[in-house]
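Okay, so here's the structure we're looking at.
One protein chain omitted, others in place.
Note that the chains are named A and B in the order they appear, and that numbering of residues resets to 1 at the start of each chain.
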Amino acid sequence: MFGEGILKGLAETAKNFFGSYVSADRLTTVEYPEKRLEPIEAARVFPFLVYDGGDWQAGLRCVACQICEKECPPKCIYIEKSKDKKPDAVGKMQFYPTRFDIDVSVCMSCQICVEVCPFDAIKMDKLFELATDDRFGGLILDRGMLAKSNQYFHGIHPTEAAEVDARLTAERAKSAAKAGAPAAKDAGRPQPPPPGEK
Amino acid sequence: MKTIEEIKAAIEAAVPGAGVEVVVNPSPCAQHSLRLDPDSALAVARFLRDDPELALDFLSNVTGVDWPDREISEKVKVARTVAKTVDGVEQQVEETVDEIRKRVEPGCLEAVYHLYSVVRKHGPVVIRMRTGNRTDRVELPSLTPVWRSGEFQEREIFDLFGIVFNGHPDLRRILMWDNFKDHPMRRDYVEPDDYEYEPTAHDAVLAKAQAHRAAAQAGAKGQEGAGAAQ
Partner (left out) sequence: MTASFKSPAEPKLNNLDLAPSSEPGISGDLLEVAMGPHHPSTHGVFRMDIVLDGERVIRLKPVFGYLHRNHEKIAENITYIASMPYTDRLDYICSLTNNWAYALAVEKLVGLEVPERAEYLRIILGELTRFQNHASTIGFLIQEMGASGTPLMYAFREREKILDLFESLTGSRMMCNYMRFGGCRVDPSAEWLDQVRKVVAGLPAFTDEIDRLLTSNEILMARTQGIGILPPDLAVNAGITGPMLRASGVNYDIRKIDSYGIYNRFTFRVPLGERGDVYDRYMIRLLEMRESIRILEQALKNVPGGPIVDPKSKIRGFRPKPGEAYGRIEAPKGELGFYLISDGGPNPYRYRVRPPSLVNLTILEDMCLGAAVADVVIIFGSVDIVLGEVDR
C-alpha cells in the first residue's frame, strides 16, 4: 500500500517522542552550565607542569631539556634554559626553565609533549573553561600559571599519578643507591637510608 | 601476482622499446617500483590496465615527489704529476692525491602511481616517472586518459609540485587559487612572511611578521606619501 512506509516511520517517531518521557537513556543532552557531566579521568585539555613539594619554583620537575618543544606538532611551547643549575627533588643539580610558555590558542591538546617527556614533568590538565577577553596575552600561559602541584595531578588523574609516583620513587631510590654505593665501599660503614620523596 | 621482474619482462615484451627500470625499495614492505620512460608511459599504462593477467584497473594513489639538486662531495684518488725536489734535484713525480670533488646531481620531479587490480584483487604495482629537471623540462604524460582517478590527483601534483601533465583534460590549480605563483610542496618553497599578527610563543614568527609589516608600510609611504595609517 502506498504510504505504508511513511506510517511505519511515523510510528517510530511517535515511539521516540513518548519514549523520551520515560527513558532517560533517550535524553543524551545535559543543560551545561547548570548541570555538569561527571569528569572523565582520561580527559585532556592543555598541558601543565608538575612540581613536587610546596614551592613551585623549587620543585618543578622540568629540567628544560626542550624535547617537548621540539616534538610539539603545532610548536606552541617556548622554553628558555637556565644558565645555572639548582638541586631537583633528589638533590641532583639540574638546569631549570627560566621561561616556559605555552600558547594555548595554538595548542591542539594532543598529549605528545606528555608522552615524550622523560621526566614526567608535563601532564595534561582538565580545565576547559579558559575563556578570556585578552585574545593575545591571555592565552599565553607562562611557567607560573602552568605549575601545578603533584597533589593536583593526583586529584585529576589518580591512576596515572599513582603510576608516575611509583616509577619515580623507584628511579630515585635507584639513583640514590647508585650515588651512595661507591661511598659505602670506601667508608666501610652502613649508609643512612636514602632520602625519601618530598 | 607476478613479481616486479616478471612485470618488467611482460611490459618489455608487449611494448617494444619501453624503457623500464626496477627501483628497489629497501624497506621491509618491499614495495618495489618500476620507473617508466615518459615517452612510452602511456602505452605501458594501457598495457598494464588491459593485460588480462595483470588487469591493473584501479589507480589508487598518485603523488609527486620533489628531488632537489644535490651537491655531492666525494673523495677521489687522482694521479697527477707534481714538481718536487728529491735529493736536491728537481723532478717531475707521479703521485696519487686525495681530492674532494664536488658535483651537483641534477634534481627532478617525480610522479608516483600506485596501481591495484579490482578484478584480480592484487597489488600494489608502483610506477614512477621523472621529469628532465625542475625548471623548464617539467612535462610528463598524463595517465588520466587511462585511469580517471588521476584527474584530481594529477591536478594536485600540478598545483603543488609544478609537474605539467600533457594530455590531462582539465589541468589547472586545484587547492591553491588560480593566480597563485610557485608550488608549495617543493622543498625549496619559501613561505610568505606576511602573517596576520599573531603573537605566539615563538618570537621568530612575530619578528618576521613585524619586519614584513614595516617593509610594507615603508613601501606604501614611499609611494603615496601619506602611507597606510595603522
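We take it that a residue touches a chain if its C-beta (ideal position, glycine included) is under 8 Å from a C-beta of that chain, and two chains touch if they have at least 3 such contacts.
Since this is a predicted model, take the numbers as computed values, not measurements.
Of the listed residues B:P26, B:P52 or B:G88, the one in contact with the hidden chain in the full complex is B:P26.
Only one residue from B:E12, B:D37 or B:D57 touches the chain missing from this view: B:D57. Think of the hidden chain as still there; on subunit A it touches residues 2-6, 8-9, 11-13, 16, 26, 28, 40-44, 67, 70-73, 108-112, 115-116, 118, 124. With the whole complex as reference, residues 25-29, 31, 57-61, 63, 65, 112, 114, 118, 121, 124, 126, 134-136, 138, 147-153, 156, 158, 160, 162, 164, 170-178, 181-186, 188-190 of subunit B touch the missing chain.
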